[in-house]
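See below for the structure under consideration.
The complex appears here without one of its protein chains, the remainder shown in place.
Read from first to last, the chains carry the letters A and B; within each, the first residue is number 1.
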Amino acid sequence: MQDLIKKANKQALENLQKAQPTLIGIGVALKDIPNMDKKTILHAGPPITWDNMSGPLKGAVIGGLIYEGLASNEAEARTLAASGEIKFEPCHHHNTVGPMAGVVTSSMPVWIIENKAFGNLAYCTLNEGLGKVLRYGAFSEEVIERLNWIEKTLAPVLTAALKLRGDIDLKSMIAQVVQMGDEGHNRNKAGTSLFIREMAPYIVLVDFSNEEKADVLKFMHSNDHFFLNLTMPACKAAIDPNANIKYSTIVSIMARNGTEFGIKVSGLGDRWFTAPAEIIDGLFFPGYDKEDANPDIGDSVITETTGIGGFAMATAPAIVQFVGGTPQDAIQYTTSMYEITEEESNAYKMPTMNFRGTPTGIDIQKVIETQILPIINTGIAHKDPGVGQVGAGIVRPPMKCFEDALEAFVELMASEGMID
Amino acid sequence: MNKINELFSKDLKVINMGLESFHKDLKSQDVDSIQMNWRPTAGGNEKMMALLARLKTKK
Partner (left out) sequence: MIKYDIRKNAYYDSVTLMLISKEIKTIDGVTEALVGMGTELNKELTVNLNLMTEQLNEISANDFYIAANVESEEVMTVVISTVDELLTKKKVESGSEYQPVSLNAALEMQPDANMVVVSIPGKYAEEEVNKLLDNDLNVMLFSDNVSIETELNLKQKAVDKGLLMMGPDCGTAIINGIPLAFANVVKKGNIGVVGASGTGTQEVTCLIDQMGAGVSQVIGTGGRDLKSEIGGLMMIQAMEALMADDSTDVIVLISKPPAPEVAEKILQLTKKTDKPVVVDFIGGDHSIIKSVGAYPCTTLEDAALKAVALSKGEVPEDFDGFAVENDVIDNIVTTGLSKMKPDQKYLRGLYTGGTLADEAMKMLGHTFGGIYSNIPLEPKYELKSLTELTGHVCLDLGEDQFTVGRPHPMIDPSTRSDRFVTDIDDEVAVVLVDVVLGYGSHLDPASEVATSIKAIRKNLAKKDKDIFVVASITGTVGDPQGLAESTQTLEEAGIIVMPSNAQAVRLVKAFMSKLSGGRYE
């Protein structure tokens, strides 16, 4: 049995290692995301019903409905959301990923990433910025206005600039940023800077007013996490070919919806294994504490799933200022991740780890054997909608997800007569 | 038996699995030793241990 598992896992890793996530354009959710429609709202994490949604996710849904013109105020939005007319689906079921609440509605512009090694696509909205934004559950006029500006100005300018410039190789960009102090999840300053650098010469040339072009540049500059919405679909595109490899025990998805944490395992196909999401214990902004925190939320953990983010913490030692600990701790965390992963990335190398590649390909067997859970660097959302980020910290998935997955895997193998 | 005589001719390189005091004593004598953060397989959870074992059987 182990031989079959090893072979399958090797395949999964091969797929990951040869991935070529590439930014090929910007689309619109309704047109480009598979099986999308006007009454569907995509969200982060495993499946969830309106009733079970936490504050930030509900707020984002409300904001999304108002933005789409399906409701004119909070009360209408709440009624509509609870009515059963709106379909709520995980982003992951549509080749999409979304940070924090991760709400995607039909009119939203989305990055289109192609994994050139396999031809599969992945999508993600453009990052709105920090503070009171939709993904933290805010739905004020300001939020809606910004979403409109993203739809009407940001996306068109960037689309045109991208057409001029051509495809952007995200793999090599991520390889650079992990040598510049980023880890691609909670620290994206270098990535955002590189992206602006790549795009600026072309933004300057497109057929929009100087004011609009300047606003676009200023907007990206003001948001250190702009690049996150590119690393996430890059990781998603890289790992999607692993969705269904028979006998593989490699994790293919990790995601949270603010209520539950869910994982999928390559050899178990589409099945979600969920458990209550953890409350993050980290560093809180002045005036906030653990009592204010929402449980873990967002698809951004797709970065850790493919070996960057918290797994690459050693390469982003400055992050400890936000999540707590020392740079030595950061190195120890990354070192411990090698114990639960199959290989080292052949592309993403970390100077502080003597240029070892990031720990890639989480094996559920190893997680259970060693009791070492994947380490995630994350922002902390306020549990009430619309307040925003209240801190950052380190969090782990619930062990139960892995235990249930292992049990299911063994049962499947037994039912197929592969083991006694 | 040859392996043991080989051991006698080499520098001792130790892995310490258990009481940390043994490792500390070795380090204080400049012996090449590493300390494991040992814990029982699957934290001793017998159900999980059994599941893992089933995947390791030869069929």
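By definition in this document, contacts are C-beta pairs under 8 Å (C-beta built on N, C-alpha and C of every residue); 3 or more make two chains touch, one makes a residue touch a chain.
Just so it is clear, the model here is predicted, and its values are computed rather than measured.
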{"item": "Listed residues A:164, A:217, A:283 or A:372, member touching the removed chain", "value": "A:372"}
{"item": "Absent-chain interface as seen on chain B, which is shown", "value": "1-5, 7-8, 10-22, 24-26, 28-29, 31-32, 34-41, 43-45"}
{"item": "Absent-chain interface as seen on chain A, which is shown", "value": "328, 331-332, 335-336, 338-339, 366, 369-372, 399"}
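The criterion applied here is as follows: only the chains that are shown with their structure count from here on.
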{"item": "Chain A and chain B, separation of their C-alpha mean positions in angstrom", "value": "38"}
{"item": "Contact set on chain B toward chain A in their complex", "value": "39, 41-43, 45, 48, 51-52, 54-59"}
{"item": "Partner chain B, residues of chain A touching it in the complex", "value": "1-2, 5, 365, 368-371, 403, 406-407, 409-410, 413-414, 418-420"}
